[in-house]
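For chain A:
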Amino acid sequence: ETKVGMITTLSGGGAGLGIDVRDGFMLAIKQSGRNDIEVVIEDDQRKPDVAVQLADKMVQSEKVDVMTGIIWSNLAMAVIPSVTAQGKFYLSPNAGPSALAGKGCHQNYFNVAWQNDNLHEAAGAYANSAGYGKTFILAPNYPAGQDALTGYKRFFKGELAGEIYTQLGQTDYAAEIAQIRASGADSVFFFLPGGMGIAFLKQYADSGVDLPVVGPAFSFDQGILQAVGDAALGVVNTSQWNKDLDNATNAAFVESFQAEFGRLPSLYASQGFDTANLLISALEKADVSDADAFRAALKAAEFASTRGDFKFGNNHHPIQTIYAREVVKEGDVYTNKLIGPALENHADAYAADCKM
Partner candidate 1 sequence: MSFILIAEQVLNGLQFGIMLFLMAAGLTLIFGVMGLINLAHGSLYMVGAFAAAAVAGATGSFVLALAAAMAAAAAAGALIELLVIRRLYDKDHLDQVLATFALILIFSEGTRWMFGSFPLFLQIPPYLSGPVSLPGGIEYPLYRLVLIGAGLFVAAGLGLMITRTRIGIQIRAGENDREMIAALGVDISRLYTLIFALGAALAGLAGALVGAIQSVQVGMGEPVLILAFVVIVIGGIGSIKGALVGALLVGLTDTLGGVFLPQFFGLFMTPAAASSVGSSLASMAIYILMGAVLIWRPTGLYGVRA
Partner candidate 2 sequence: MSEAVLSTYGLSKSFGALKASEDISLDLRAGEIHAIIGPNGAGKSTLIAQICGTLEPDVGRVELMGRDVTGLSARARAKAGLGRTFQISALAMEDTVLQNAVLGALGASGRPWRFWTPALKDKSLVARADAALERVGLEDFRNMRTAELSHGQRRQLEVAVALTLSPKAFLMDEPMAGLGMEGSQRLTGFLSELKQEAPILLVEHDMDAVFALADRISVLVYGRVIATGTVDDIRANREVREAYLGEES
Partner candidate 3 sequence: MSLLTLSKVSASYGVSQALFGVSLKLSEGEVMALMGRNGMGKSTTVKCICRMLPAQGQIVFDGHDLARLPSHRAARLGIGLVPEGRRCFASLTVEENLVAAARKGHWDMSRVTALFPRLAERKDQRAASLSGGEQQMLAIGRALMTNPRLLILDEATEGLAPIIRQEIWSAVGSLKAQTGLSILVIDKSVKELRGVCDSAVILERGRSVWRGAMMDLSDDITQAHLGV
C-alpha cells in the first residue's frame, strides 16, 4: 500500500489547472488497475500558507509516502523544500522554479513537467528559426514573469524592441499595445498566464496591430483557448506536449481522457497523467520504504510518456523535446496543431549548479 498526497488548486480562479492535473493523475492510476495506491487530495485554494499547512497534515497525520500536485511556483517554493527535507518524495506535475533546479535541487524532488524557463527558451529558439529579428517582450512583474523574459532572451538572438513588466493581475493592455505598435517590432513574445493572457489576446486582436505573436503554451492551452476564440488563431506557442503528438501512449491518453471526462485533455492533464505513470513505473520496481531503490527507479523514468521519450537530467528535471505548435480551429473547437520541434533534447540552464 502506497499513500500519495496531492495538494492542488481546486477552488477559486485557478482551479481549472489543478482539476486537470488531478484528473490526468487519477486517470492513470485507474488505468493501471492497481488498488494499492491511495491518493489523498486536498485543495490549497492557491494560498501558500494553506499549502504549507496541508503539507504538514499530509506528512504528520496522513503519513503519506509521496507528494505531488502543486501548480504554482510560489506554492511549490513554500512546500517542496520542507517536504523533501523530511524524507518524502515529491513529484512535481507542473511548477519548476529555478531555485529547485540548481543549487536547491534535492534527491527526492523530481520534476515531471519542465523547468520554468524551458518553454520560454523554446519560444526564443522558435523566434530565431522563424527569422524574427526584433521582438517586443512582456510579462507580469513577479518571479515567474522575470524568469520568462530571461528564458526567452537566453535563446533569442535578435534585438529587443521593448521589454515591459506589467502588473500582476492586470486586465487592460491598451497602453502596452500602443507601445508595441510604436516600437517598430517585428514580433511579440508574451507570458501572461490565465485571465491576463485572454485579455491581452482579445485586445491585441482588436487593436489592429498584426505582428506575429509567440508565447509559451500556458496562454494557449485547451482549458483557456475556448475563452480566447478567434483572437488566438495562428498564434505559435511552445509546449513539450500536444494532443497530436504521434505516439501510442498519447493517442490512448487523449482518447481515454475524452471518454472519461468529456473534454479534450490539456497540457496539465498530460503532466498529471505522466506523473502518475512515473510513480507507478517506480512502484513496480521498488517499494517506497526502500528509499534508495525507489529513487533509482524514479530516476530511470522507465514509463511510457505521453510526450514520447522522457528522461531525467542530473537535477531530476526532464531532458525533453519542446515543440512549436499553432492554434487552429477544428470544427467548433479551438486547439493546437503541432508544427515541429523548437528545441530538441533540451535540458535546463541550472542543471550544472546542481550538486547531485
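The candidate set was assembled so that all candidates are chains of the complex that A comes from, given by their letters.
Definition applied: a residue touches a chain if its C-beta (ideal position, glycine included) is under 8 Å from a C-beta of that chain, and two chains touch if they have at least 3 such contacts; residues count from 1.
Every value quoted in this text rests on a predicted model; they were computed, and no experiment measured them.
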Of 1, 2 or 3, the one touching chain A somewhere in this complex: 1
List of chain A residues in touch with candidate 1 within their complex: 11-13, 15-16, 19, 141, 146, 149, 160, 163-169, 171-172, 174-176, 178-179, 181-182, 194-199, 202-203, 206-208, 223-224, 226-231
